[in-house]
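A single protein chain has been omitted; all remaining protein chains appear in their positions.
Naming follows writing order (A, B and C), and every chain is counted from residue 1.
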């Protein structure tokens, strides 16, 4: 009944907090790459570095994925002009899913060359589904009846993003399904999605910049 | 006697510094979740991941708790228009208590299934009391005789937040008392408080957005 | 000979970068506090937590010290209105010295109860000297002939800060000298300095808010 609950505020601090989490998550991925220690008899440092390619590749893909997520976050918050309590809570949930990326990336890197590769890849692609759903919740909460959308934003843009965002969870669900056929295929699809989202062509489709 | 001591400044840099600490603390919580290594004979990766549920649950709750603390910090600094030396010191003390959350969360996750569960849960809920007291110190210092409150903020809002903030330490003290009856109950109350604070209904009560 | 070298820019991004480093350094100090694992036969969790008091005390002092450094950084950059290449380099050197605080704090916590307590305390207080010198370099570079000082700032304030900053290195040198008499005394002086700087009385002396 008092005023401050009704006022909708600029999104500056929410973006600063989110940028902090994104920066840390993307940099934590570096921690998955370990300096080789205790080289085996006759093994060179080059060989040791090359032998850890799954970790290094996982780090590269993870970094680009989180980078793409940041671009997406940036893009939707350009259209969102206000925050409210629930948006902050939903955004925290989204950040929670993104903060799990270094964990699932480390699981993938640890187990991709073992008999547990299927489980590890499912965990990795499964988080993709969860992140995509969390993005949908944040966006749909803000966009529903233009609840928190800036007045000057064209409704057609809002509608297009809403309809395009629907595909994110489906794509990662498909990646999970293909993982069941073959973990290697599941990872390939994941990499393909990262490259696809990084291409400028998709800025239209995914509300890019 | 010179001027700069008297001037009260906008809160931008204090918020940026605080956001940095919040972002790091919330992301450090991920470090509690470890990639299972050296699976036991006959144990699958799924089983190993499921077996570490206390860590994962502790991480989820800790993340939401720190997220809620950030929302609270955001909410009171919307009403605070100036900083002074003591506010910066009290805010640093508040950040110190929040920076301890990953530590007490790790203690809880490590000992919840041992005979030391009572101690671990008391440490965890005890920090809740300390954080709530620190929030009260920051708020009461700023709100006392409207020392640092923006001119345009209605006094009734200030008074309501002051009177509501009084309940925070009491609620966590109650969680500590219930912990003595049963650690499981203490944790349940802690989770309940986190959910309660995350609900939009409480924005009125706790000066939400 | 081209323009952008001459233009002096607002300090926004330098402050944001510095705030990032301060936030991370202050939070890294938490890492010095370890969850007790493998309790000794008959030892309770309480005892294990109490036994690690040197680490916990070192963390508390380190946190407040870095907090005070941030307040100082904040205070002098309120008076600095422009940056140039050398200010950015000197500021990076200052941040470098501050980034070493978690390291010297960990050295102190590790060796304070051993026969190497003298060395550990000298390293800890020695860094205090280095940080104070680095603060002097940043401030004196900016303040020399008002090179980067905002036009509206009273010269008496600049002069007072310059003359007061002179005492910082001397105080920590004194702490080092007293450490030679007794490590415990050296630490007590260090804590005393932290409390002294945190008091509002000193805002005048040290260009506080």
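Here, a contact is a pair of C-beta atoms (placed from the backbone, for glycine too) under 8 Å apart; a residue touches a chain by one contact, two chains touch by 3 or more.
Since this is a predicted model, take the numbers as computed values, not measurements.
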item: Listed residues C:99, C:157 or C:174, member touching the removed chain; value: C:99
item: Touch with the omitted chain, as defined above, among A:44, A:114 or A:182; value: A:44
item: Candidate in contact with the missing chain, chosen from A:79, A:112, A:143 or A:189; value: A:79
item: Residues in chain A touching the chain absent from view; value: 15-16, 19-20, 22-24, 26-27, 29-30, 33, 35, 37, 39, 44-46, 49, 60, 63-64, 67-68, 70-71, 74-75, 78-79, 153-154, 156-157, 160, 198, 200, 203-204, 207-209
item: In chain C, positions touching the absent partner; value: 1-5, 7-9, 13-14, 16-17, 19-21, 23-25, 28, 83-86, 88-89, 92, 95-96, 99-100, 102-103, 106-107, 110-111, 116, 119-120, 123
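As a convention for this text, only the chains that are shown with their structure count from here on.
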item: Rotation angle superposing chain B onto its copy chain C by C-alpha atoms, nearest 5 degrees; value: 90
item: Chain B and chain C: spacing of chain centres that average the CA atoms, whole Å; value: 26
item: Averaged-CA centre spacing for the pair chain C and chain A, given as whole angstrom; value: 36
item: Chain B, residues touching no fewer than two other chains; value: 16, 19-20, 23-24
